[in-house]
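Only a single protein chain was left out; the remaining protein chains are all shown in position.
Coming up: chain A.
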Amino acid sequence: MEKDSRPKWDNPTQFLLACVSYAIGLGNVWRFPYLCQMHGGGGFLIPYLLMLFLEGLPLFCLELGIGQKMRQGSVGTFSSINPYLGGVGLASVMTSLYLCLYYNIINAWSFWYLFNSFQSVLPWAECPINTNRTGPVEECERSSPTQYFFFRETLDISSSIEVNGGVHTGQALCLLLAWVITYLFVVKGVKSTGKVVYFTATFPYFVLVIYLIRGVTLHGAANGIKYMFTPKLEQLANPTTWINAATQIFFSLGLGFGSLIAFASYNEYNNNFERQAIAVSLINSGTSIFASIVTFAIYGFKRCVCVTRLLLLNTFDIAEDNITLDTALDWVRELNMTYPEKFAEIADQLQTCDLEKELDTAVEGTGLAFIVYSEAITNMPLSQLWSVLYFFMLLMLGMGSMLGNITGVITPLRDFKFFSKMSNELLNGIVCLFCFLLGLGFSTPSGNYWFTMFNDYGASFSLLFIVFFESIAIVYIYGMKRFEKDMEDMVGHRPNWYWKIMWKVVSPLLLLVVITFYIVGYIQGGTPTYHAWKKELGKTVVTEYPIFGQAFIGLLLASSISCLPIMALYPFLTPVADRYRI
């Protein structure tokens, strides 16, 4: 029978590492520290960990369990539960496809930065000189070298989503490389993926530890960490904090893409997925917290304080060793009192060195990871080494997540008779080529705006919807009793009261609450906006999406969600036996 010839992981460790590699991505490194800092530092851990146990862990275990039981991709799994539910699986595939289209561009950026690190002076450390050789390029002077390098030399960004141009060659080549490597990793299905994840899952930790050691020896590290972990418990009264905690856990674990179901479908029948689910979820959250310690130790206030100190020295002609990096901010206060008029002259140049404000300016989108971190790197001695290490780590994180996403697309496709006849290599190649060609659109001048649109709308709200229906489908339509029996069959014991309560009541309810908040947010938020880079100002400006942009957002949201009702009609049109290979 063909089911017995379904490829398998070589051992359970490969499956575990694949899940870890998939779940731990760029969000753990840049989004969690940002959220942590915005919502009260150490206090944010309370809603975060609570949501982990109420929502993240149960849903993760559920997806693994159903995948291991059904041994099919998301489409096959849900069609087997109930022919009307094929739409849930198809919506997962569509969302995974959107993610595959735009996610690899981040890996392309990582490659671009990685390759550009092999120079004696990092290109984002200094402003390039303009054609007259009179000074630095204007756009760079107005913003900063790291922002200039990202927006101009990496993206060659246009001033709005309406303005377009040709493909950026460097970006396109890096994207090609990213897809070629993705193909190499998935060409033989789980046989190749299983070997790759040993490296992609473990290397980032190696780099994080090195960075932690480097970070705590930097000046101002203690300040940075203290600033981040000081709990501001009043933030807990803000409902946004709780919603953000719920969404962060949810998206961080990668639920709803069908990738977990796909990975689990290649498991041995008796694999203990319950223990692995707990392990992966805890590792994921632990890594987020660890990464934020590293981030804040490194970033700290260093550059801002250096700049402030220099400004004070030069304006007030104070001896150099009188103001140190530690005392700079105290001097600000003192000088403000003693020389108010002179201080007023420089007041607008003076940065408040408020980490929140610093993060605020570049917070939209993944640009944060590239701008903020690359700036911190330029301040370290031997910056080329640190740069290579850091961007290689970003690559491993991104590639690991990419493997999961592409598997989430290919595995359900193989469930269809038409595609199952193709060889592994051919199908994987076609999918990769298709995604690469469409992904080239993100390397155009307005590409980053489209990227942000996909990032914000393509794979966010629809996932909540999908997972909600998944949990209802498994718990109520497939039946809790049947699932308990399956679990006993596979693992050896029935789920205890914690799992049952979470699956039946708490998790679906939480999802419903978050979905409601999202819908309310969309309605109240008015016209969706994005941050457009203006070269004359040297910073981003909040702009509304034009009509075609808003239409496209609607299309993105509708296309995946509408799969559910549309596929519900499918059984009326075709007899069941013909559709899927049995």
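The working rule: a residue touches a chain if its C-beta (ideal position, glycine included) is under 8 Å from a C-beta of that chain, and two chains touch if they have at least 3 such contacts; residues count from 1.
Just so we're on the same page, contacts and distances are computed from a predicted model.
Novice: Which one, "Origin recognition complex subunit 3", "glutathione transferase", "Pyrroline-5-carboxylate reductase" or "Collectrin, amino acid transport regulator", is the UniProt name for the chain you do not see?
Specialist: "Collectrin, amino acid transport regulator"
Novice: One chain isn't shown here. Among A:183, A:370, A:530 or A:545, which residue touches it?
Specialist: A:183
Novice: Give the residue, chosen from A:111, A:499 or A:545, that touches the chain omitted from the document.
Specialist: Going through A:111, A:499 or A:545 one by one, A:111 is the residue touching the chain not shown.
Novice: Taking the entire complex into account, which one of A:237, A:319 or A:382 touches the absent chain?
Specialist: In the complete complex, the chain left out is touched by residue A:319.
Novice: Could you pull out which residues of chain A are in touch with the chain that's been left out?
Specialist: Against the missing chain, chain A presents residues 111-112, 114-116, 118-119, 128-129, 133-135, 170, 173-174, 176-177, 180-181, 183-184, 187-188, 192, 313-314, 316-322, 425.
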